[in-house]
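To keep things clear, I will list the structure first and then write my remarks on it.
One protein chain is absent from this view; the other protein chains keep their places.
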Amino acid sequence: MTGRGAAKAAPLLDVRGLKVHFSVGNTVVRAVDGVDIRVERGECVGIVGESGSGKSTLMRAVTGLLPNVAVTELSGEILFKGSDLRTLSGRDMRRMRGEDGFSMVFQDPLGYLNPTMRIGRQVAEALPPNLSRAEAKRRMYELLREAGLPDPEFVAKRYPHELSGGMRQRVAIAIALSASPALLVADEPTTALDATVQLQVLDTLKKLYRERRMALIIITHDLGLVAELCDRVYVMCRGRVVETADTVTLFDAPTNAYTARLIALSRRDGRAAGTEALA
Amino acid sequence: MFRFAINRIAQAIPLMILVVLLVFTMLQFTPGDPVQAMVGQYPVPHEFRAAIEKRYHLNDPLPSRLIQYFGNLLHGDVGYSFQLQRPVLDLVLERAPRTLLLAGAGFLIGVPLGIAIGVVSATTSRRSVDRLWTTATLIAYAIPGFWLGQLLVIIFAMHLGWLPTQGMGPLISRTTGFAWLLERARYLALPAATYAIYEATRAAKLMRASVVETLGQGYIITAKAKGLSRRAIIWRHVLRNSSLPVVTVMGYAFGVAMGGAVLIETVFSWPGIGLLLIDAIRARDNQTIVGVVLFISFAVIVMNLIVDLLYCALDPRIRMGK
Partner (left out) sequence: MTSPPTPDSVAEGGHRPLGGIARALSAKAYRFLRALAGTRYGLPGLIIISALALIALAAPWLAPYNPLRQVDTSAAPSSWQHPMGTDNIGRDLLSLVIYGTRASLAIGFCTALAALFVGGLVGITAGYWRGATEAVLMRLAELFQTLPVIIVALFAIGLFGASFWLLVGTVALAIWPLEARLIFGQFVSLREREFVAAAIVADLPYRHIILREILPNALPPIIVQVALDASLAILIESGLGFLGLSDPNMISWGQLLFTAQDFLSTAWWMSVFPGLAICIAVIGLNLLADGLNELANPRAAQASPGLVL
């Protein structure tokens, strides 16, 4: 049961031997220590692991969105549509964030939205600059609707702090979709939300995945989410990938003891509670 | 926001009353003869003394004197300067605009300059600039403003002779129109430059810290993820959010600068309210001293109020209530 659209063509994203090391105080933290990841067009891949496993750092390094910390090592290959992202110039990299490129959604939507700018403007900002104002507005509303917000005119005029957590997360998704990416990375998209809202956002993601046929990478420690959404899974522990398989195989017959433990924990505590046990 | 405004204004009024009380109290402790204190250095003839005692109710009990004082203030009677032979209010009103001109010019030049420097130093990726910056701030913060003024006078007015050394204008001026403006600008240049450099340093340091903090925020990463150019990120996201706290602090500083004007006005003999205060102190003209202090206190309180309201208006999070 490989992901849909998995041709024998080159994968959309091909990460080889990625290492990301930070210096914290006097020590070096090996956040990502030699990781290989592969994602085909239209696939939905999950990256799971506990906090500190490096899953977030991995994708941030891939998308070039690491926070301002002292990086002592960043090596390996990051091939996106054939080009190594590490060798790209600033301008070319920015182009990769545009049409048919990649995009990322983060865990804490409040911190990731500009508090002094209206939502509409923040969403429209990511649209191609050559659109007319009317067209941009129309597209912006469309994006908000697609992200699961039924009243885009209302939302567009608001400021981030006026919206609920679930709405903000959907705004973040709308922003990420605005450039029509080929790959969307979602870092803990449901963790900061209430249970009911989690389901809603999950449905939105599912719908997007089906309708847009874009590749999706879900970073989470919620195995239930992965089971619902993903075709394939990578399991990370302490900066390394310890196991990878398609979802069904992974859950039925994990080959790695760590994976087995994760699955057992999540099963025992039920889907909703599993998040806390693994965090 | 309206409620916030009313709230702040309501807070400011008791503050002003408190200031008046404090000033009045301090006046009671002035050593020596109160009549002499009011008059200053000049000897007090006998009839005059009786008239003053009557007019200012000096022999009345304390509470009624206080009420009298408040009453006078509300009527605009802040006292009379025996040294300069004019009501204090007149003096203050004549000189305050000049100080405003000076401080205003200095701030209008200095703050934007400082903000620009702050942004550049915070967003540059070259370590050498960063180092240069830290050293420059360290030194700049140690330079007393008035000494800077003296240095500027020495260099630009004395040695280079480009600009006048002091005053607000020449003793006799026959220029009109644009030439007059230019002439006045020459006199304003050095003192305003002193202010500007001084405040630019402070603004730059604040701005840098603010920008560094903003850069650590999540929405900057979102902006990057959107594919915005570095310039667009700085202009649209960094600048506005970083300059907000800086502008407010500098707003408060403007109020304080009205007080600090004393030093710079002394260096340049700029006939503003600061110089008025100094002259009054030297001549022991207590009524003027009090008048100026009251004015400056009120100016500070009002300025703080304006800045608070401005901040409220500019930050949507505060504007819309908690």
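So that you can tell them apart, the chains are marked A and B in the order they are listed, and the count of residues begins at 1 in each.
To be clear about the criterion, a contact is a pair of C-beta atoms (placed from the backbone, for glycine too) under 8 Å apart; a residue touches a chain by one contact, two chains touch by 3 or more.
As the structure is a computational prediction, the values presented were derived from the model and not from experiment.
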Residue in contact with the excluded chain [from B:96, B:163, B:200 or B:258]: B:258
Hidden-chain contact residue, picked from the options B:5, B:244 or B:293: B:293
Interface with the unshown chain - residue positions in chain B: 15, 18, 23, 26-27, 29-31, 122-127, 130, 138-139, 141-144, 146-147, 150-151, 153-154, 158, 165, 211-212, 215-216, 220, 224, 230, 233-234, 252, 255-256, 258-260, 262-263, 266-267, 277-278, 280-282, 284, 286, 289, 293, 296-297, 300-301, 304
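Keep this in mind: only the chains that are shown with their structure count from here on.
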Centre distance in Å when chain A and chain B are each reduced to the mean of their C-alpha atoms: 51
Complex contact set, residues of chain B against chain A: 215-219, 221-230, 236-237, 240-241, 244, 314-317, 320
Contacting residues of chain A [partner chain B, same complex]: 63-65, 67-68, 90, 94-98, 101, 103-104, 106, 108, 111-117, 122, 125-126, 159, 161-162, 172, 175-176, 178-179
